[in-house]
Structures are given as structure tokens and as C-alpha cells.
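To start, I am sharing the structure in question, which I have written as C-alpha cells.
Only one protein chain is missing from this complex, and each of the others stays in its spot.
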Amino acid sequence: MKTAAALLVLLFGGLLVYASLEFPAWGDPMAPASRHVSPHYIERSLAETSVPNIVTAVLADYRGYDTMFETIVIFTAGVACLFLLRIFGRRSSESRLYRHLPTGITLRISRGGAVPLSSKEFERIDLQWVPYSVVVRTTCRLIVPFSQLFALYVIAHGHHSPGGGFQGGVILGASIILFAIANNLRASLAWFSEKLAVLLCGLGVSIYVATGALSFLLGGNFLDYGTLSKPFAMGAVAARSLGILMVEIGVGITVMAVMVHLYYGLASAGRHDEGL
Amino acid sequence: MEALWEQILTKANYWMTIALMMVGLYAMITKRNLVKKIIGMNILQTAVILMFISIGAKRGATIPILKHGDAAAAHAPRAVDYINPLPHVLMLTAIVVAVSTLGVALALAVKIYQQNGTLDEADILARQVPRSHEGGP
Amino acid sequence: MTSQLPAFIILLPLTAAFGAFFAGWWFRKAVYPLVVGVLGLCVLLAGGILHAVFDHGSLRYFLGGWPPPVGIELHVDSLGAFMLTLVSSLSLLAAIYAKPSVETELADRVALFWSLYLLLTTGMLGILITGDVFNLFVLLEVASLSGYALVGIGRGQALLASFRYLIIGTIGASFYLIGIGYLYAVTGSLNMVDLGRLLPPLYGTRAVQAAFIFILTGFAIKIALFPLHAWQPDAYTYAPSGISVLIASAMAKTSLYALIRLLFAVFTVDFITVYRPLFNFLGWMAALSMIAGSIFAIRQRNFKRMLAYSSVANVGYIVLAIALVPATLQGLAPALVHILNHAVIKACMFMAAGAFIYRFDRWDIGEFTGLGRRMPWTSFALLLAILAMIGMPPSAGFVTKWYLVLAIIEAKQYPMVAAVFFSTLLMIVYFWRVVEIIYVRPERSPVPTAVRVEEVPLSMRVPCVALGIATFAIGPVWMAGILTPVVTAVNTAFGLGGQAP
Amino acid sequence: MIWQIEFVVLVIVLICGVAAVTVRDLLGAAVLFGAYSFMMCLLWAIMGAVDVAFTEASVGAGVSTVLFVAAVFRTSRRTKD
Amino acid sequence: MDSIVFYSSLYLSLLIFLPLYRAVTGPTVLDRLIGVNAIGSKTTVLLILIGMIYGRVEMFVDIALAYALLNFLAVLAASRYFYKKRDLAADSSE
Amino acid sequence: MARKAQATWDTVISVLNAAKPAQSLRFNRGHLISFLLLLALWIVFSGRFDGFHLAMGVLASALVARLSGGLIFTRPAPKGLPRLWGRLIAYLPWLLYQIFRANLHVLYLVFHPRMMDKINPKIIKFDSRLKSDYARTLFANAITLTPGTITVDVTALGRFAVHCIDDVSGDPLPGQMEERIARVFEK
Amino acid sequence: MDLMAIVLLCGGLFFFTGGAIGILRFPDFYSRLHPAGKLDTAGQLLALSAVALIILDDLSREHLLTAAKIGLIVVFVYLTSPTATHAIVDAGVRAGLRPWEKRPAGETTDDDLG
Partner (left out) sequence: MTTVPAAVSEMIPSLKPLAAALCPLLAAPAIYLLRRRPNLREAATLAAAALQFLWVISMAPDVAAGKLLGWRLIDIGAGITVGLRVDAFGLIFAITAAFLWILVSLYSIGYMRALKEHAQTRYYFFFALAIFSAVCIAFAENLVTFYIFYEALTFSTYWLVAHHEDAEAFAATRKYLAYLLLSGWFLFAAVALTYSLAGTTAFRDGGILTTAAAPSATLQLLFVLFALGAVKAAWMPFHAWLPSAMVAPTPVSSLLHAVAVVKAGVFAFVRVVCHVFGLDTVAALGLGLWLGIVAGFTMIVGSLYAIGEDNLKRRLAFSTISQLAYILFGVALLTPHGVRGAMIHIPFHGFMKITLFLCAGAIMVVTGKKQISQLAGVGRQLPVTLTAFTIGAVGMCGAPPVAGFISKWFLCLGTIEAGLMAFLLLLLVSSFLDVIYFFPIVKTAFFDPLPATTVGIQGTPGGLREFENPLYLFMVLPLALTAFFSVLFCFFPNTFFLLRLTEVAAGKLF
């Protein structure tokens, strides 16, 4: 088995080597890949979309269709994770644990027992609940808003600097995951609920598709942001830039929601009770 | 000999890429642990991405974000000055696809562990055999 | 309006997927009507596209208004339009069929199921009309990912099956991506038409050869050609019934379509003529696949697994037909014929298998006794499909054999006739066993005095029987030449059919 | 100009990759895979693919590792290979 | 100045091998974690230095920041594992 | 170890303040301060001062302030924040000095040929009188950054466990550092 | 200015070297955290300041902002690095890893350079 696999892999590598021997040398500016389509992007993107970051321009406009489906791949992953992992309806365990917030005392409520008086004062915790060190938690309290702002900045400035909806979305998601790790999954769920995540999952993609479909209504082809110039009263080039921004926001929302969702699902094995 | 060295040096990227691809593929095929397979899968995917980025590399060029400012606005950007952006775009998409696949794969692995209590493919198959005789799927 | 059709047929199921997803959380009852309605509309749109393609030639749609090498285009040629109709119809039928089993087995995640189902359909439809090689990869992943999830929710070892499907599928996709990378490295383009134009001077280069091999291998994994089929039987066996139907009939065919498209639109037939031995090798692999698939199928007791192995064999038929293309005047006709026929036949069979499981939880062929009386409609449909599969005239399978054998004889590859022959023979062996048990074997367990008819719900029965009848109806349809214009158009589009052997 | 750095990083990447698939502990593998992604990100930054590097930094190094750890947490660290 | 930056970054990249040794050999996961964390801190600087070499620091700063953030996240996640599962022994079989 | 005490479920004692963000919809001072802070941060990030980007900055800051402003200030922000920051900044140089010393110390250890003789790791414990989370965090991080010591654990009651690399490192704790931090926060 | 930057850069590299060697040399996980947590952080501080200085050589609004961003990174690092160190050490304690002690009393992790 192993030797067969090794042979197979060697064959594969051999084929790759065979083909690579005739490749243009690394970094050759005259390589065909650099001469055929890409000059158009480099030389015209600023004029056509007014986006200095060529990658963003190509990603969201010239090849916007790819990116739309990339977002849909992410969305699919989110739905798939929900579909496969999520255990709907909670089986109430033998006993539930509540922590009294002001004192930090933990109560064990056996099955059938009354829920503590005010749910605001009590926090339901996990069986395996471990108090996180105050240091980490406090640091994360500072870092989470900071990184969220940073993420929004990344989304908003995808035109001018590296980044864009996807990266920003991941960082946004990471900030919520950070919160969940620094505290626990229940606190995180109370803050950023599953339903919200689900809503945002679909919302982001819908924004993307709607932006593209808007150009239908305005008489253009799908994803032709240039047509947005009519309702927004701006030039076609600026309209493209705006379209790219809208699309990036959609991507960011989806990516954030899906990342959070994946984390919730994986860390709790679909039960959404106890996290990492 | 010269030519060989030249081949090796000018295409070091490709050779490393190939090595990585082989590592990833080997892991995917031979490793029995599901998470190991997933890691192998990711290595393979990243290696492919690396290959694409290497294709797009351009000597003497800068990152594909146009310099803005007074001087740059005056003349149109020239293709030789900037790295080919297209592979970057494609690979952004490929990374996203990779992470999505990763998410689904991990979800499956977690589910499999819940069902079988092990992540070892051979063990799972071993316990599947007696079951297949007594009842349907 | 016609010009916007290609975008619509993608957008429709896509938005419906979001719709189903949202509706699952807030308005559950709307999900199923939405799905069926949208898929029905898709079928209509596909018909419209087919019509438009035959009226005006292939449709090209520039997304974002960017002309092709720069932007992405949708390119619907006659083959694509034909496949669109096929896939959307199968998707609709499978959706109708899947309803009862989904509602009983996956009660708490119905909406998610349908959402993924629509995403799968979207991915497949997208593959059929895209004109960009990288876009094809992305769409392939959309379809695959939703496919993995849908397979994984099945019973038994579905999860492991899905996992293997995922791993091997990812290898396939990565191979394809490597192939694209090589093509891109030597041409700098990703558009299919553009590549077809740029490639001819580069045929001798190693990168193109390697690209060809990688793309071929990648798709061989996706379509489960013999040595690379390891993921397929488990995935087909354990997937939920509706999904087995869709994946086995439509998904495999979509990958085949993509392979055909890449071979003949990107590499073009000239490349193939240059590398004829490679194609002969492919033909031998296909022959191996036909025979090995059938031999494996004989050993199975699980009906769905048997069907899965039978698919391996049947894919061999199609690949053989593709491999023969450069040598015959018929061009893609045999491949096309079998793509349609096998899709219909296999869909019907998986539907019947699913019905047996749904009603009686019987999956072992040995336990099928008495089903012919208990489930007369479903069994009848299965019987028709089996007869069609083993090529009883005038069914669909007969037409396949006819075209295929003619092509083989024309190509003078007589050993292939023996391979086809042997494979069909094995097919008879394992399929006839089923007929015998269903219809003529007496029921083993306490013999019922009056056999109660216990059919599956109407929504499962109707698609199954419809497809069963279709397996026989398609034969005359092919023979009457109703679909000949499609074949001719496809051959013309790819510049095939003109080469003398 | 900076191919020397690139070469060094390539070697590191390779080491990380091999280590990630050979180490007999899934958590360790996840951590090493994180390192692999870090190095990949660096490599792409060196090649001028800033957007890709950014994505890899956020996805590969961050979220992927977390997802791996979460999955390993919910399953088992033990592995036979 | 450019050459100084270049050689510094080359030196830094070579320096990565040391924590890499720790990350690869272990012996415990936490040792690996330390190694990876150290690699991460070097890489942050390295990214900025590469930005210097390209002359476009402003583009690389964002990456470095995101990098630092996510490195922190990864380390936290991995260490959080041991809060709930105390099976450090699992990897002594190594 | 301190862990044992924590492991018993019946009396889990931990940080008193919940990490839950404020749930009130009212826009309070904490939010406003967060917003302004974040806006300032945005400007540093963005580096663009045209209307469009600034508007986006305002939007983004408002969003984040609304969403997670409650994380920075769990209750309406305490009065006298500017003064607190002033003291904090005044404290930093001293901290930096300490950090520098710490680094030199560790460097000395690292390069010392007979390192093993020099070091003598041990864990010491002491109680701190600091009360607020920020103060304790700052103290703990400061300990971690300063000579030869790493905070291992901080309990809810303010008991610090510190790992010291050698004999001398742990001696000055809590000592002067706690004094200074207490002066920053608790006036 | 340049000279200062170079000095800072070299200092940063020196600290980094120390950190890297320390990680290798120290006997156990707890003591390894000392160089990892402190020296690397200091190295980052110095090296990043050096870069900021080099940028500020050519003083413009953009460069000022970039320098400010680098400052932000430094601040960020100084927030996270000790926290990360703390998290790791905490994890070690909870996982039951016993610190290396000078008196050889049943250590298990004493297998490194020394």
C-alpha cells in the first residue's frame, strides 16, 4: 500500500518535473503568462475602475463572477457545516450549572429544578466550564474591538491597500472567535447568536448577488457595475468602484458569519453549548 | 552541469512546489488518520497555490497595487512594473475554496469521531465489516 | 431577453438556494414549493436556451460587460444547452422524488437540505455554461462541496464515504487546477475559446502535455473511471436516496461534459490527432473500467452499491466513445447518446432502489423477493430500466450499443467490441439476478395469502415510473432522429466527425 | 533580488510541511500546520502577492489553525501515523 | 540602507530555523507552541522588512498587523485546549 | 496547586465581572468614548482624509462601538478617565526601563555558558491588593515582561502565582511595581 | 537618524538571536517561555522602531501615518505577547506539566541541551 502510494506520488512528481523543465524561468517578465491578458489589467484597471489595487479590481470586477461563486463556496461550506454537524433541539442534561455573576458562585440545578430567579444575574455554564484567566480575558476585551475596527478598515480600503472583503471578513470573524475563546461559547452565543450568524451568512451573498442583479434592472449584463452610474448619479468608472465596495461588503459579511459558524459548530461538535 | 544548476536555481520555486505537492499527496493517500489526511490536503492545495503565484512572479516588478500620488498619475502604469495580478486573484479564490473544503472536512471528521469513536480510517473500516452483514446501511 | 437567459438560469436556483435557506428559519412551509417551482422554471429556461441556441447558434454572455479574455464569459453551445436541459430535468425529478424521504429522515434540516440541493444544481448548471477554465474549477467546488455534505447526511458509513469523496475529489480538483496552471503558464489565458486559439502552436511542449494529463486525471477521478473510482461506490451507496439519484445521474454527467468540453474546445481535435496513442490508452482504460466495474458489481449484495459499480462500467462506455472520437465519422454521437441514456436509466434505478429502502428498508438484493407484487409500479420501472441497461431493443441501451459498436468497428478497434460485449454480458448477469428475485422468486418470509400492495408515495412513484418509461421512449426518439440535430450541431461546433479513420 | 530569502523560506516551508504530516500528535500537527501557513504567507509576501499573503495570514495561519484545534478538541489527539 | 535591510531580513529568516527546531522536535505540544509563537514574532518583523525592500511598507503593515492578531488567536486556541483536556500525556508516546 | 481549589465545582470562584457586553441599548458615555477612540484609530489606519473614507470611518467606528464598545467599558465609563490615562502614560517609561532590564537579564542567562548553574526555576505566590481587571492584567503582563518572571495564574481573589527563572528574579515582587500600578488605577 | 536606525535594527536582531537560542537552550517549557516571551518582544520593539525611523527619514503625512501604524503594531504586540505567554504557561500548569527544578527529582522533560 505504502510503496504503491509512494510510486504513485513519484510518478506524479516526475510528471511535474518533466513539465516544469520547459517552463519559463521564475520571474521572467517575458513569460507568456505576463504578456497575454495581465497587461490589460495592469494598464487599464485604474482608468476603467479607478481602483489602484489591481487585484481587487480584477477580483471584484473583471472576474467578479468567480468571486461571487467563491463567496458561494464559503456560504455552501457554512450551510454544509450546519447541515452536517448541528444537533437541533437540545437534550437537557441531568443537571444544569448556573453561575451567579456577582459572586461567581456556581449552582447546580438538577432536572426539574427551577431556573434561578433572574437570568440576568445568572449565567448558564458548561459542565467542563473552566474560568479563564482574567489576564487573557481582559486583554481580549481590548483587542476585540480593535481588531473589528481593523477588519472594517481592511474591507473598506480594499481599493487602495491589500485586503478586501474576504480578508476583512476573516478578521472580523476571528475577533468573534477570539471573544469566544477568551470567554466561552455561551457568552459568545449570547453576543453573536446563531440566528444572527445564519442571517448574515445568507445576507452577505444576497448583497453580492443583488448588486450584480441590479445591473439587470438597469439594462446591463449581470455584474456590470458600470450601470450603477444611473441611480447613483456618478460616472461609470466611479460606479464600478462603488459596485466593488458593495460587493466587498457582502463578501465580508458572509465570510465573517461563516467563519464564526464553522467555529461554533466545530468547537461544540454541533451542540452549541460547550466550546473550546 | 551549468545548465543543471541553472535549471535548479532559476526554478527553485517549482521544485519546492513539486516537493510540497508530493508530500501533500502522499499524506492524503497513505495516512490513516483523517485529520492527517486533511492536513495533507491543505498542503497539496497550498502547494498548487504556490505554483500559481510562482507563475505570476515577475523580476524587477513591484506589488500589483498602483502607486498613487502625483508622479504616478502623470503617466499610465506599465505592465513590466507590476507583478501579474491575475494569478493572485485566482489564488485568492483557491484559498477560499481550500478553507471551505477544510471546514466541511473537519465537520465530517468530527461527525465521524462522534459516530465511531476513532479517527483512524482503518479502525473505522474494521468495525464496519461485521455490521454490513447484519443490517443495511 | 433571450440574451440574458444564460445568467438567469444560474441566478434562479442560486437565489432560490438563499430563499430556501432563509425560509427554513422563518417560513418553513414555503421551502418545498419554492424548490420545485424554481427547478421547474429552470427546466423551462433550459428549454428556452436550447431553442435559442438552435436558432441563433451558441450564446455568449459577457459577465460584467467585459469581453472574454479579460472578463469571464458564459458560453452556451449546443452541447451545453442539451446538457442544461438534461441536468435541470433530472434535478427537478429528483427533487420531486426526494420529498417524502427527506421529510421523514431529515425532518429538522429540510430547508438546509434543499438549500444545498439547489446549490448543487447551481454548481452543475454553472459548469455547463461557463466559458472560463478557472471558473469551471470554482463551480466544480460549489457542486462538490454541497455534494459532500449531502452525501454525508446519509445513513450507515455515509460520513466516511463522504469524507473519502471529499479527499479524493479534492485531489481531482487540485489536479485540474495544476493542469490549468500549466496552461496558464504557457498561454496566459483562461478563456476556453482563447485557449483553443492560443494552444495549437504549443502542442509539442511538455507543459501542454502535462496539463492535458493532469486535467484528464482530475476528471477521471471526478467521473470515477476504473482505477480512480475508489470514492464512488461508498458515496453512492450511503447517500440519501434523492441525492444518489442526482449525483449518479447528473453530477457524473456534468463532469463528463466538462471533460468533453475541455478536450474538444480547449485542446481541440487536432491535439488529439497528434497524440493518438494517448487516446488509445484512454480507450484501453475505458475498456478496463467497463469490465472491472461489472465484475465488481457482480460481487455486490447491496443493490445501491451494485448500481454504483455499474456506473463505473458505464462511464467506461462513455469514455471509450470519447476515446474513439478521432477515429470515426460519428464524432461524439455515441458519447452523447450514452450520456443521456445512462443518466435516465441510472436515475430510474436509483429511484427504485431508494423506494425499496424507503418502504421496506431492503437493500440486500437477496431480500427483494416479492417486491414485484408489493410495489408493482416501482418494480416495473426498475424492470424497464434494467432491460434498457442491458440493451434490449428498442430501449435507450440498445441505441447506445448500436452507436458504440458502429464507432468501434469504424475505428477498427475490434478488441473493444469484445470488451463491450463482455461487459454487457456481465451486466446481464448482475442485473438479471435482480429481476429474477423481484419478480419470480417466491417470497421467503411467511407467504402472504393476499399480497398487499404497498407502494411508495405518489411523488416518489411518478418520477420513477416516468423515467422508467423514458428509458424505452428515448430509444425510438434517438432512432427517429429527433435528437440528431443536437449531435450534428455538437460535432460541427467541435469540428468533429470529418476525420476519416 | 530577494530570492535568497525566498529560498530560505521555501526550505522552512518544506520542513514545516513534512513535520506537520509526520508528527504523531494531532494538536502538534495543527500547530505545525499553522507555522507552515505562516511561512507560506511570508513566501507570498516575498513574491509580491500581498493580497494572497494577507488572505493566507488571516485564513491559513489564524482561522484554519483554530478550526483544526477545535476539531482536535472535539475528537482525539491520538494518531497512529 | 537597502542592503542593510536586506541582510537583516536574510539573517532573520535564517534565525527562524532555531525556533523551528523547537517547533518540530517538541517534546510537548506547548514547546511547539512556543516555537511557533517565536516564529510568528520574527515573521511580523520580516514582513515589514520585506515591505521596506519593496519600498511599499504601508502595504505590508496591514498584513503584519493581521498576522500578529491571528498568531495571538492561534496561540490562545491551542493553549485553551489544555484548559479542558489535560491529556498532555497523549503526546509523550511520541 | 491553586488548580485543586478551582477544580471543585461547588464553589467555583472566579472573576466577578461577567464578560458579557452591556446589553442596554442606551448610548452611554462608554460608547461615546469608545467611538471617539476607535475613530482616532481609524484615522491612523486609513490615512485618508477625503469625505468618503471619513464617512466610512465614522460608520465603522459607530458600528464597532455599538457592537462591542461594551467590552472596553463594562459599565458606564468611570469618571476621570483622562487623568487615568495620563498616569498610565507616566508609568510607561518606568515599565519600559524594567522591560529593558529584564531583557538584558535573560540575554545574560541565555548566553551564559553555564546557564544551568545560574537558573533555578521555581514558582512563588503572593496576594495582590489590586482589584480591577485592568489593573490586575496590567500587573500580570508587567510581571511577565520584567526580569525573569512570568505570571502563571491570577485567581479571582488576587492571588498571583509567578514563575521565576532564578533566585533573584522573584524577590522584588510584588513590591514597587504593584505600588506604581495601584497608583495609576486606584486613586 | 540612519545610524540610530541601524543600531536599533541590530539590537533587535541581537535580541531575536538571544530569544531563538534561549528557546533552544533552556531546560524546560517554563523557562523557555522567558526568552520567547521577553526577548522576542523586545526584538520586535527595536526592529519595528528602526523601520519606523527609516521611514520617517523622509517625512511626509503618509509616512507619518505608516510609522504610526507600526507603532500600533508595537502596542499590539506588547498587549498580546505577555498575554500569550501567560496563556501558554497557564495551559502548561493546567495540563499538569511540572516545572523543571534544579534538584533532580523525577523530571521527565530534562532532555535538552544543558
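All chains are identified by letter, namely A, B, C, D, E, F and G, in their written order; residue positions are counted from 1 within each chain.
Please note the rule applied: a contact is a pair of C-beta atoms (placed from the backbone, for glycine too) under 8 Å apart; a residue touches a chain by one contact, two chains touch by 3 or more.
Predicted, not measured: the structure shown is a model, and the values here were computed from it.
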Which displayed chains the hidden chain touches across the whole complex: C
One chain is left out of this view; which of C:P393, C:P457 or C:G495 touches it in the full complex? C:P393
Across the whole complex, list the residues on subunit C that are touched by the chain not included here. 387, 390-394, 398, 401-402, 405-406, 409-410, 417, 421, 424-425, 428, 432, 436, 439-442, 476, 478-481, 484
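Criterion: only the chains that are shown with their structure count from here on.
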Which chains are in contact with both subunit B and subunit D? A, E
Starting at subunit B, fewest touch steps before arriving at subunit E: 1
Considering only mean CA positions as chain centres, point out the chain farthest from subunit C. F
Looking at chain pairs D-E and A-G, which one is connected by more C-beta pairs in contact? D-E
CA centroid of subunit A to CA centroid of subunit F, Å: 29
I'd like to verify one number: the distance from the centre of subunit B to the centre of subunit G, where each centre is the average of its C-alpha atoms, in whole angstrom. 30
Chain centres from averaged Cα atoms put subunit A and subunit D apart, in whole Å, by 19
Where does subunit D touch two or more other chains at once, residue-wise? 30, 48, 50-51, 53-55, 58-59, 62-63, 66-67, 69-74
Two or more partner chains touched - positions in subunit E: 33, 35, 54, 58-59, 62-63, 65-66, 69-70, 72-73, 76-78, 80-81, 83-84, 87
Per the touch rule above, enumerate the chain pairs that touch, sorted by label. A-B, A-C, A-D, A-E, A-F, A-G, B-C, B-D, B-E, D-E, E-G, F-G
So in the complex, which bits of subunit D are touching subunit B? 3, 6-7, 10-11, 13-14, 17-18, 20-21, 26, 29-30, 33, 36-37, 40, 43-44, 47-52, 55-56, 59-60, 63-64, 67-68, 70-72, 74-76, 79-81
Parts of subunit E lying in touch with subunit B, wherever the complex brings them together: 54-56, 59
Given the complex with subunit A, which residues does subunit E contribute to the contact? 58-59, 62-63, 65-66, 69-70, 72-73, 76-77, 80-81, 83-84
